[in-house]
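Removed: one protein chain of the complex. Kept in place: all other protein chains.
Right after this comes chain A.
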Amino acid sequence: MVRKIYLSLSFLVLFLTTSFALAEEISAKQVVESFQGQLIEVMKAGKELGFQGRYDKLDQAVKNSHDLPKIARIVVGKQWETLTAEQQAKLETVFTQLSVSAYAHNFKDFSGESFTFVSEEETGRGGVVIHTNLNIPGEKAIKFDYMMKKKDDSWQIINIIADGVSDLALKRSDYTSVLNRDGFDALITKINEKIESYAKQ
């Protein structure tokens, strides 16, 4: 009898604390799911919206769910420290623009796609990985794994791994290569060219 009371009490305590915590913060999973929901929504209205329409709709969604300043920092690797404050700010701005443009360009129409949540995994250093699938009718599902980190009490996407290919690692190699070969100005020019070409189609 006593044990039963103990048990129910501990359950009650557990319940209270978790619900308390949940009420305060949005979980990593919710961040991902809400972002994916917005993506699908934009895809559905993709044609009517046009590029600029999709861009405007996704702008806040991407900025809210992704830690873009940190990503911009990681993609230039060690070189970040060698940049002036002005250059760092410039890079952050164009990188943000590029990220939103890439989404607006790549998710432009809808043919029955959907995202499903698969599992959630904690990493050793306080991060969380949200495993999801992108289902495309008639094709093999693509695995989308979102690497999440906490920033000021909210979870944000720091990397997306699609079928095992890490976007962050890919970008880091790409950007550092340009930076090392052609320098900072060339990097910014190239990013701007990409933004322009995304907007055209």
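Basically, a contact is a pair of C-beta atoms (placed from the backbone, for glycine too) under 8 Å apart; a residue touches a chain by one contact, two chains touch by 3 or more; residues count from 1.
The definition used in the following text is that contacts and distances are computed from a predicted model.
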* Structure fact -> Its UniProt record identifies the chain omitted here, from "Solute-binding protein family 5 domain-containing protein", "NADH-quinone oxidoreductase subunit D domain-containing protein", "Response regulator" or "ABC transporter", as "ABC transporter"
* Asked: What chain A residues would touch the chain not displayed?
  -> 43, 46, 66, 68, 71, 73-74, 77-78, 99, 102-103, 105-111, 121-125, 127, 129, 134, 136-140, 142-145, 147, 149, 157-178, 180-182, 187, 190-191, 194, 197-198
